[in-house]
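One protein chain omitted, others in place.
What follows is subunit A.
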Amino acid sequence: MGQRQKRRGALWIMSIEAREARQPWILLAPALTAICLLLIVPLMFIVVYSFWLKSAQGADTPGFFLDNWQEVLTDGFYRDILFNTLKISAITTIACALLGYPAAYFIARSKGNKLILLVLLMLPFWISYIIRTMSWINILGVSGALNSALIWLGIIGEPIQMLYNETTVILGLVHFLLPFMVLNIFVSLDGIDTNLEDAAASLGATRWQGFLQVTLPLSLPGLAAGGLLCFVLAAGTYITPVILGGPRDAMFANLVYEAIIRQLNWPLGSALSLLLLIVLGALVLIYNRYLGMAQLAKGLG
């Protein structure tokens, strides 16, 4: 009798455990379904497409052809644009880090008004990214604010063409990505006990030495997470070079757009986008190998 009761008790406990084990999957199910249908399945389509061939008649020929991949991997044009894209992303990331770190440090160490400063940081996200990018035309354009001001001051006689080059593309990207960098660095700085800097100072380190010895190394994970985020977002950007770049400033995502929308060459576009995905995926893997994804999750949260 007692034994049966005990057994029933065990069954009861097991069913609770089983239910508890099931619960996360139930909660995750809608998101997993969405990811599967909207990300995994289309990605599979693109993988399959990349091996098809666009025939001269304009129709796609299903099959297993390596022509697109051969073109993508051997054509110097694509390679140059890929390297240029990575270069622009790297410059953007470094600029964001240099500009973002002091700002993040200021916010993390400010007392009381941290929340307001963070809201101010997020404020630009309320305005469309395209509008924000186009605002540079009003600032740097031939009849923009800067040229008008310089002419009014008599420094120049004729307006200067400042737009539509690589620098303005980087400027637009920095403008777009800086908040991501600041947020990531802020999160890791905010988690550092301020007593550590005081302790370093009491032991004889100047504020700058204490920063280099203690705060900077402890905030590196946030800096790296912000860097990765900025780099990946910059490398995949497509609107900024369209709005602020010249004809020679196309980035890799613009090639994909060209191939798919203009030339209706889905197989080639698929191969190009997969190449970018592989390059950026490799970067993420390297990052994960050395720093772990947990920090990135922290920064995004």
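The rule is short, and it goes like this: a contact is a pair of C-beta atoms (placed from the backbone, for glycine too) under 8 Å apart; a residue touches a chain by one contact, two chains touch by 3 or more; residues count from 1.
FYI, contacts and distances are computed from a predicted model.
Between the names "Putative spermidine/putrescine transport system ATP-binding protein", "sulfate adenylyltransferase", "Malonate decarboxylase acyl carrier protein" or "Glutamate synthase domain-containing protein 1", the one given in UniProt for the chain missing from this structure view is "Putative spermidine/putrescine transport system ATP-binding protein". The residue touching the chain not shown here, chosen from A:Ile81, A:Leu121, A:Leu140 or A:Val214, is A:Val214. Contact with the chain that does not appear here is found for just one residue of A:Leu203, A:Leu264 or A:Ile286, A:Leu203. Of the residues in subunit A, those that touch the hidden partner chain are 193, 195-196, 198-207, 209-210, 213-214, 217-218.
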